[in-house]
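Note sheet for the following structure.
With one protein chain withheld, the remaining protein chains of the complex are depicted in position.
Moving on to chain A:
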């Protein structure tokens, strides 16, 4: 897979469709698995890591019969390319860092990613646009079954699937739903949501997972407990909570429009105006303005841009993406200029009124 090709398009999960797509950006399920006969990655020598990578690469490439995956040896990629894959959510930040020989199997639609030699030998991820955990589970479960025919997983009758960190043991599942919650953030109601989630043992993180700051009002909600509950029960608890948060965000959005439609329309239109005209813009400001515009489109306040374009801009205005698009290394100030130019160009091209 040529990464330059990826820069020209975006993953299927960004298409802005699927249930509840006005608020739910994506649904993601990850499974952590280890091979029974090898030491865990952190305890494996470089030679053993290479052995694990060779062994799993062969098996992942075999899966191609039913599901075409392209395998990339990430340890051979330039740091910029690895960062690009992180921004695209195809590999984790941890995987992008140096861990000896490692790689990833990717589907062409970018909704399947099988990471080899991350914290665990195998971390399999399936992404879907909108709120679609059932479809994500069906697919990842099938991939897991297929892999299991080829390898002996480390499994214990008490502790379930064995993982390098005991926080993942049992099912090894992490169910995450990415939500766009601008109205709850604007009214500071989001704090109540966080407190409620913490009480029931769910985690809230930013756009890029563990330790990352929430940007542009995006929050990722995921399970913490992986043992003592079935995969289906874990998914159910996330589904129930997300349904409540969606209701809450929608109620607050409706109230905001009702109470002060003019001010909200003004805020959204100004945000759009800046994005259309800025000559230099930081990543943070971009996120903030895109978030406003996204809410404005969903509330029917503006119709100058479509949701898939807004979703893509969140990803494609990130540092590694901009540098890949320009085919050159760019310093921070240069990136701000390139980002503004790219946004202006995309918004002009994708204006539903002018492009028709």
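In this text, a contact is a pair of C-beta atoms (placed from the backbone, for glycine too) under 8 Å apart; a residue touches a chain by one contact, two chains touch by 3 or more; residues count from 1.
One rule holds for everything that comes next: contacts and distances are computed from a predicted model.
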Hidden chain of the complex, named as in its UniProt record, picked from "Na(+)/H(+) antiporter subunit D", "UvrB/uvrC motif protein", "8-methylmenaquinol:fumarate reductase iron-sulfur subunit" or "ABC transporter permease": "UvrB/uvrC motif protein"
From A:98, A:145 or A:331, residue that would touch the chain that is not displayed: A:145
Residue in contact with the excluded chain [from A:16, A:170 or A:216]: A:170
Omitted-chain contact residue, chosen from A:63, A:162 or A:179: A:162
Per the touch definition above, residue among A:3, A:50, A:135 or A:225 touching the missing chain: A:225
Contact residue for the chain not shown (choose from A:42, A:191 or A:328): A:42
Residues of chain A in contact with the chain not shown: 34, 36, 38-40, 42-43, 119, 141, 144-145, 148-149, 152-162, 164-167, 169-171, 173, 203, 205, 210-211, 224-231
